[in-house]
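In this view, the complex is presented without one of its protein chains, the others remaining in place.
On to chain A.
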Amino acid sequence: MPEVIPLAGAPGYKLHLALFDSVSNAAALHAQLLAKNPAYEYAFIDPSVLVSTLQPLAAAFRAVHDLLDPAVGLRTPNVHSETVFSLSPSHNITDSYRRFGISPSSTALLAIKILDTTSPTYSESDVLAALSSLVDGTEIPFTTPSLRALTDVAKVKKCYKLKDMYAVEALYARKGRRKEEGSRSGDMVWADLEVAVLGQMALRSLV
């Protein structure tokens, strides 16, 4: 079942999202996006660059935040494309679609629809039905573990320019010092990656 998540800090706005695996119609969806078909106005995200559920939520939050702030405004055509753009640590819009959006060969995707639920035409069941019927694939639960099963860590590090992760340890190791910290658990490495990614997203606007 797709999930509905109210967006904290933006009353009325809700995210409707569903995560799919074994997707067979990514090429068709991609073509509709390029054709700017309004029926396909969704944020389609490639889950291989996602490390936790908070990451797409933070991107959506940034997009809605900028939409609602008259002094900022959107830099892309709509709040959905802005969500994909907000995942990126760079200002290059085309590049952000390419890295964080879906490609014709994608086999998994996260679809997000952001709507103002105070609008009179809003119907939650319609939105969710449309979301489920849009993608030919198997819906899997939108949870951090299921996202991490799809993550390409090397790609994440590249996309988010995380060469500097654990630079202190690398520095000490270069100087021939043994690691005294012991080993980090896998969960800790994920947590560090998650906050590093959120930090890179948060700092994007600050150039």
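What we mean here is this: contacts are C-beta pairs under 8 Å (C-beta built on N, C-alpha and C of every residue); 3 or more make two chains touch, one makes a residue touch a chain; residues count from 1.
In this section, contacts and distances are computed from a predicted model.
Asker: Write down which listed name, "EKC/KEOPS complex subunit BUD32", "Exosome complex component RRP46", "LANO_0F17348g1_1" or "Ribosomal RNA-processing protein 40", is the UniProt protein name of the chain that is not shown.
Answerer: The missing chain's protein name, per its UniProt entry, is "EKC/KEOPS complex subunit BUD32".
Asker: Which is it among A:Asn25, A:Ser146 or A:Gln200 that touches the chain not included here?
Answerer: In the full complex, the listed residue that touches the missing chain is A:Gln200.
Asker: If I consider the whole complex, including the chain that's not displayed, which of A:Ala43, A:Leu57 or A:Leu147 touches that chain?
Answerer: Once the missing chain is taken into account, the touching residue is A:Leu57.
Asker: Where does chain A touch the missing chain, residue by residue?
Answerer: 5, 7-9, 52, 54, 57-58, 61-62, 65, 69, 71-72, 144, 162, 164-169, 171-172, 175, 185, 187-188, 190-191, 194-196, 198-200, 202-203, 205-206
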